[in-house]
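The complex appears here minus one protein chain, its other protein chains still in place.
Moving on, here comes subunit A:
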C-alpha cells in the first residue's frame, strides 16, 4: 500500500486540501531535481531554484508559493506558514524568472527540528495583480487561493531541511 508522499508528509492537511495533480512541476537546486521528502542542507538551498512547469501553451499562467509550515519549530509552529517566495504570472513551459516576483526568495534557515519547505503552484485563469502580503509569517495558502480565485493547487513538491551544525547536545571541551 504505497501512499502519496504529500499525505505521509502531512503537507495535505497542514497546508493544502486534497487535490488532483494536473501539472508537472520540476524544481532544480544546483541542477539537481527535487523529489518529495528529500533532505537538503541549508547551504544547498541558499540560491533560488529553477522552476520548470511542463507544457506547451505559454498562455497558461501559474502562481508559485513557497512556504514553511514548521516555523519556528515543528513542535510549536506559531508562525505557520512562513512565506519564503511568491511568484505570479509564470508562463507554462518557461522558467520562474519569466514570472512576476511579488515576494523575494528567502533562503531556508531552520533553527530547531526538521522543517518541511513546500512549493505549491496554482493555475491562474487570467493575468491579475496580486498584492504582496505585509509580512512573511502566518501566511495561509488556502486563504490566498480563495482571495484571488486561484482554485485548488495543480502541483506540489516539498523537501526537508534541518540545521547543518547538529541540534544542541552537550559539547565536551578538552
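The rule we apply is simple: a residue touches a chain if its C-beta (ideal position, glycine included) is under 8 Å from a C-beta of that chain, and two chains touch if they have at least 3 such contacts; residues count from 1.
Throughout what follows, contacts and distances are computed from a predicted model.
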I notice the complex is incomplete. Of the names "Small ribosomal subunit protein uS17c", "Tryptophan synthase", "Histidine-containing phosphotransfer protein" or "3'-5'-exoribonuclease", which is the UniProt protein name for the chain that's not shown?
"Small ribosomal subunit protein uS17c"
From the listed residues A:113, A:137 or A:152, report the one that touches the chain absent from this view.
A:113
Given the full complex, what residues of subunit A touch the hidden partner chain?
1, 3, 8-10, 37, 39, 74, 113-114, 116, 160
